[in-house]
Each structure stands twice: as structure tokens, then as C-alpha cells.
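One structure follows; several queries about it will come next.
Only one protein chain is missing from this complex, and each of the others stays in its spot.
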Amino acid sequence: MNDSFKDLGLGNSSFEYGQRLINKNGSFNVKKKGRPWLRPYDAYNALISMSWIRFLCLVSASYFVVNLIFAFIYVAVGIDQLSVSEGAFMGNLYEAFFFSSQTITTVGYGRVNPVSFWAGVVSSVESLLGLMGFALITGLIYGRFSRPHARILYSENAIIAPYRDINAFMFRIANKRSSELIEVQVKVVYTYFDHQQKKRVYENLKLERNKVDFLAMSWTIVHPLDEDSPLFKVTKETFEQQNGEFLVLIKGFDDSFSQEVYARSSYKNDEIVWGRKFKMAYGSHKKGMVALWMNLIHDSEEVPLN
Amino acid sequence: MNDSFKDLGLGNSSFEYGQRLINKNGSFNVKKKGRPWLRPYDAYNALISMSWIRFLCLVSASYFVVNLIFAFIYVAVGIDQLSVSEGAFMGNLYEAFFFSSQTITTVGYGRVNPVSFWAGVVSSVESLLGLMGFALITGLIYGRFSRPHARILYSENAIIAPYRDINAFMFRIANKRSSELIEVQVKVVYTYFDHQQKKRVYENLKLERNKVDFLAMSWTIVHPLDEDSPLFKVTKETFEQQNGEFLVLIKGFDDSFSQEVYARSSYKNDEIVWGRKFKMAYGSHKKGMVALWMNLIHDSEEVPLN
Amino acid sequence: MNDSFKDLGLGNSSFEYGQRLINKNGSFNVKKKGRPWLRPYDAYNALISMSWIRFLCLVSASYFVVNLIFAFIYVAVGIDQLSVSEGAFMGNLYEAFFFSSQTITTVGYGRVNPVSFWAGVVSSVESLLGLMGFALITGLIYGRFSRPHARILYSENAIIAPYRDINAFMFRIANKRSSELIEVQVKVVYTYFDHQQKKRVYENLKLERNKVDFLAMSWTIVHPLDEDSPLFKVTKETFEQQNGEFLVLIKGFDDSFSQEVYARSSYKNDEIVWGRKFKMAYGSHKKGMVALWMNLIHDSEEVPLN
Partner (left out) sequence: MNDSFKDLGLGNSSFEYGQRLINKNGSFNVKKKGRPWLRPYDAYNALISMSWIRFLCLVSASYFVVNLIFAFIYVAVGIDQLSVSEGAFMGNLYEAFFFSSQTITTVGYGRVNPVSFWAGVVSSVESLLGLMGFALITGLIYGRFSRPHARILYSENAIIAPYRDINAFMFRIANKRSSELIEVQVKVVYTYFDHQQKKRVYENLKLERNKVDFLAMSWTIVHPLDEDSPLFKVTKETFEQQNGEFLVLIKGFDDSFSQEVYARSSYKNDEIVWGRKFKMAYGSHKKGMVALWMNLIHDSEEVPLN
């Protein structure tokens, strides 16, 4: 009964995936299917996590389309209900379109004006819709900008390095942001597909330490390959045969967001190099400060294994 | 003294309810009475949890009423204090109403203008009120939209299925959202009304596992009907006689809201089917991904019980 | 060394206060002195916790004063830099004042217009200031409105009631809001001034239960006066002589705010009645629901003590 506690909720499915379970960016290789096409409860998640380019295109397109719709309404209601105080008349739809954009953004220059009842009603409704629509858009812009999530820099490769009188699995992380990460916890799980038993195996790896008070420096996470390790006496060959994956789960408190943040990543066996150790990534800085070289996080050098 | 810890705070009341304790949507079947009609401290909760349709109707109605009130004030102050630079005059109240809506939304076209002291004062106050009122409304719109709450898909029925060499109570859940749920905990409580003792009994059910690291896949929650279970050796008949209810309490961290979320639901005895097991809801997807079929979460097939 | 853990951080000061430690509304009877008059770091706390009336007065007064200042600036720059397209001229300061209010709220009707360089500069700056100022004000309005804090209804009196074969100290709470409170914890501390030792004593009281999963109903918090209680064998007379205070600390998760909330209150010895028990505050409601009568939370009836 105990072994069922080890699958993290990812299942011991009876088929092997070709891909990694957790992508480098922390997303899962699971595709939800059979859901309704329209999912209002997913709108927030979609709008907050899409790229900025897509988001801005979506906003611009919506702005254009909504203005166009209202332009048609103004024309339908009667363009003569919009008085134009001066300047050349640009053509019905143009005037209506620009009047609509001035109404929805509440700029309201006033060269074009609603002068009859129905134009008054439509513009009054449009300005209300504009305020409410821009409440969503501007809220999302700030929400996206201030969204709390960790930005962890992982060393490109994990390494198998000598450690005391044995070897150890190691990788290195640092905080990409300038903000402080506090009470950082890490969990590493080794998973592979067992072809005999035809099921996926998950092994929680014991770490030299799994918590730091601050992630102000770089942190080398170490799993010693001792007798307790599921990888005890593993060789490069047997390891590559297993085609395993190291899942990395990180949790901490971000000082600038004042919130708990989570991060995930993984190392596949082709991202693990044997017989190397990490080079030191920090050194002395001017005025007695410590310099942490973020670009050196990935650097390692050859070393004979135990 | 220990047994008093089991009632979840819902009480061991000495009468039987006709209804379930927790509704499918997670609300309680408790009606608070004898409260003042006007409860400012409940306004936020009411406005954030009412349906979008009701909310938008409420906003529109308020917008109309407030504009009407200000229209009357402008007429009372003297409609001649509003100069109309061009176009046909629409009648006092109409002009005042549209001027009010242009002021409160800060559109301010300027065809109608305050030209005397009191109209200036009123419009100056109205634009301040407008900004403050729309602060509430637009804040609520974004607050409603970004409100963190879990959207759990529960299997329509719970089942009694064979499990190892005994039977077990099971139901299945999945995350409806595209966002990730992390560190998900579940608690299942069985409650029924004991007619001998004339009080409600609550039994915390031991689960095969009560925590997963991720709810990326579906999760079948299993309570084995072993000797430790309050439902040990229960039959379909004795079970239906008890008219019990399984309360389901879920807690997790939502990755897109960056917050703890809670969900509740329940299964009444008529939602429990005997002698079935859940069909597999996931399979292989293109490019080595796993496909989770949300519409198959509910599917089960007949199976003989132990 | 252990006893120092009991003072909650309120100190064992060597003089007796005339007043209670914690007021009914949860604030402390501590006055911070010797602080600088201007404390920018306290501005948020002050603005978020003052009454709505004071807040709205403050906003209105600021709006008036800022407009007045800008009106003087426009007059100083030269009122002829503001063209008035139509209507009677209201006098320099009036026009400047209303123009300022139309600029700061971004209404901008446009009857009065900046037509020269310096008026353009000032109005351009003012509209920027307006946007930034109203960012604070509207943010605060929504922040105040949506501020997460518990609204607990405490029974007016605590009681000493028979409990099993001894007596117990009891009081009753309910959630005033319509939202759900989840995982509610309570801590009760008895404190009095020991005249012999000349110091304040704090005693953590053992409760029949200190946690409920939901506060959907009323909850009677019970401290049995058994051998372990610091109030064992206390009589009404000795109790009143001690002039003690029961501090009540409550913590829970509010479902509509999606946040942890805290509440505090206290009972002084003149708010404790001996030989009463609480009347039932809930009953059967239509359609099998439970009715919780909030106005009956305080009700108790006489009963002989053990």
C-alpha cells in the first residue's frame, strides 16, 4: 500500500511515454481531452499565462472588432444623430468608428457628439461597457505583470560527481530574479519505466539537504549514491538503459511578491554527465561583497569518479 | 470527549434533515436567520459570488438609477446652467440624463457643458463619485474574474468496487482547469443519522492515500472497507437504510492563482453504485504525451464484488 | 524558563492596568508613544482601517484642496490662457476651479480649454497627477471593500455551566458573514494580575475541542473546570476577586476572500454569568435545511451548577 504514495499523482500507467513527464519549463506532458470547447473557468488561466505578444494582439483585435460593431450600430441608428461640429466629414463608418473608440476609451473629444435620443443611449451604454471591459484588460495587464512565480536558473546538466568517498548525483540552481527567495525546499524524484512489471516506478531521492533559509547564492543539490539510494552501484550503462528522469520540485517564499512560489523542472538521462564537478560560481567582489556569477552556474570540469 | 472531534463543526443535532449536508456545489444546507436585513460586511461576499448575469444586471440598473437621480438634480438646479453648443435640444431630462452619463463615466464629450456655478459643483461632485463608484465596480469585475477557487470534476457516481481481496468505496476526481493543482489533500467523512441515539454520527474515513503532489491526471480516491472501516461488512441494504452521506473536502495550491484553494462536495447513497469499477480515463497521445479524457471520468463497468 | 512562554508577547509588567488587555473589537490596550508624527509606513494601515465616513471625508477634502491649488496656479499662469468657448464667464477662480476638476478626473468637457503653452503644461501635469492620485484612492476603495477579515459574532456573555459531572467555562461564536470559514482554530488564555508576585499571569486553557473543519453552525467553545484547569474549584467570589480576563484568539480560512483571517476578543469577569446554559440556536428550516438563528446566539437560561 505504501508504494502507491510514491507516484506524485502522475500515475503508474501501463504504457511507456516517449517523452519526459515534466518539461524543462515545468509543464506536464499531459493533454486534457474531451472537454467542452468553451470553458469560462479556464479564461483567466489562459489570459494570464499566454505570451505578451499573443495577449496584446488579442486585446488590439478585440478593440478593433468591438469598435467596428458599435460603428455599425451608430450607422444603423442613423449617422445624422451624431453631429460633427467642424472639419471635413470622413464618411459615415469612419466617423462612427472613431466616435466609438473615443467613447469606449472615455476620451470623448467632442467634435463628434450624440445629438439624438438613440445615439445618446448607445453611447451611454458603450461608455459603461468600455469601463467594464477595460477593467478586465487593465486588471489582466497588471495581474500578468505582478504574477508571482519563481524564476529558477537550473544548471543545464546534472552531473555524477565524486562526493566524500562515494559518488553523488548533483545539479545546481540559483534565483534568476533580484528578489530574495526564502525558506526554499526542494524535492527530487527519480522515475523510470519498469519493463518487467510494466509500470512506472517513482523513487523519492534522499538529499544531503532539502531546505535552505535563503537562495541568495547558488545551491548545489546533492543526492549521495549510497546504500539507501535506488541508484546505488548504478553504472553509466545500466543508467542509460533505464531511460530515467529526475523530477525537480521547488517551493519557496518570494520576498517581493510576498507569496509562496513553486517551480518544477526535470533532467532526462541525456542531460546528465558523468565524472564532472561544478566549478565555483562565486568569488570576491569589490568592497568585501560576494559576487555570484550567474553565467557560470552551468560550468563544470572533468574529475575522476570514486 | 474524543467523539466530539468528529462532527467537523456541523453539529450532532437531534433532528434529521431531509436534505444532504453539503450540496454538490459545495455549499452547506444551513440557512442563517435573524440577521439584520442590511449587512455591509456581507456586501463583498454577495457581489463576488452572485452569477455574472445578476451582477451585470445590478451594475446596469445602478448606472441607470444614479444617472436618473443626477438628471433630476441638474433639472432642479436649472437646465439653463447646461449650455448646449449645437444640435437639437432633446428635452430637459434627456439632455440632463446623457450629460450625467458622460460625466460619471468621465467621457465628457462637451456638447453639453456646465456653465454656471451650481451645475459646475454638481458635475464636479458627480465625476468624483463616478471615479469612486467605478473603482468598486471595475475592482469587482476583475476580482470576480480572477477569484481563486478550485474547479474539481467529480465522477457522477461513487462506486463500491473490488479492491485487493476486499471491497472499497471509490470515486474519481480531476482538475477541470488547465492550471496545475499542487499538493492536493483530500478528506472523506461518512455521516448518517443514528435513530437509536438520536444524533448525527460523523466518521472520518481512512484513505488509501490522502495526498498527491500533483492533480495532473485523474485521481481515484479509495477507502478500503476493511476491519478499521465504519462500513466494514456493510451490505447494499443496510447501507441504504442508514441513508448516509459521504462528505468530500479537498484542498490544494493552484499554480495560476498562486493561492491555496478549497473544494467541497458530497455523495448521497443514491449516487453510489455497487459492483462497478472505473474505466481507464487516460491513454497514449501523439508525440508520447499522455491524454486524459475528461469526459470518461464518470465511466465505469460492471464487476463482481468480493 | 517555561512560564515565560505563556505571556503571548504581552509582557508580565509589574503594574496592573485598569482596563482589559484586548478590547471587544480585538484591538490591544497598548498606546505606542514617542514615534515620529509623520510615519509614511503607517499611511496604508491608517487609510485601510479608518471608518468609511472619515475616509470619504478625507477624499472629498483632498479633492477640494487639490483643485483649489490648481485653480490658483491657473489664475497665476494667466486665466486668459484658458479659452471659454461659450456661456457666461463665472469669474476667474470659479472657472479655473471647475476646469481643474474636469482635468483631474479626466472628464475634460472642453468648454474651457488650455490655449497657451503654460496652461497646456499645467493641465498636462494635472491630468497625470489625477490618474496617479485616483490610482491610490480607487485602489484603497476596493482594498477596503475587499479586505479580508473575519466577522465573528461572540455571545455577549460567557457562562459557567454544568458540563458532564463538573462545570465548564463556555462561550459561543458564529460567523456573521455569509461566506464559509474553514479550518477554524481557537485559543483561549486566562490572564490576571497576581498581587503577591506583582506580575501578570497567563494561563492557556485546555478546550474540549480547539478546531472545527467548518464554522457553518454556531460553535460553543468549552473549557472544562477539571483538575488540570487553573480555575479548578474556583468560586464566583474568588473569581471576581482575581479580576481576570479571558483572551480569545481565532484563526481560519475564509472561502470568499481565499485567505487566512484572524479575530480576537476577550471576556472580562463582569461579562461572565454563573449557572446558565446556552439555549439551542438552530432548528429545522423548510425543505429539510437547518436554520441557524443568529439573534439567539446570546440566549441562555438558568441552570443549577454541579
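Here are a few things to note about the model shown:
Going in written order, the chains are labelled A, B and C, and every chain counts its residues from 1.
Here is the rule we use: a contact is a pair of C-beta atoms (placed from the backbone, for glycine too) under 8 Å apart; a residue touches a chain by one contact, two chains touch by 3 or more.
All values derive from a computational prediction rather than experimental measurement.
From the options C:45, C:62 or C:306, the residue with contact to the chain not on display is C:45. Between the chain not shown and the residues C:106, C:155 or C:220, the one that touches is C:106. On the side of chain B, the interface with the absent chain consists of residues 106, 108-110, using the contact rule stated above. Not every partner is drawn; the one left out touches chain A at residues 59-60, 63, 67, 85-88, 90, 94, 97-98, 101-102, 105-111, 134, 137-139, 141-142, 145-146, 151, 176-180, 182, 184, 208-209, 212-217, 219, 253, 255-256, 258, 282-285, 287-296.
As for the chain not pictured, it touches chain C at residues 1, 4-5, 7-11, 13, 15, 17-19, 27-35, 39, 41-46, 48-49, 83, 85, 102-103, 106-110, 113-117, 120, 123-124, 127-128, 130-132, 134-136, 139-140, 143, 147-149, 187, 249, 257, 259-262.
Going forward, only the chains that are shown with their structure count from here on.
The chain with its Cα centre farthest from the Cα centre of chain A is C.
Two copies of one sequence, chain A and chain B, touch each other mainly through non-matching residues, since under half of the numbers at the interface are common to both. Multi-chain contact residues of chain B (touching two or more other chains): 85, 102, 106-110, 134, 139.
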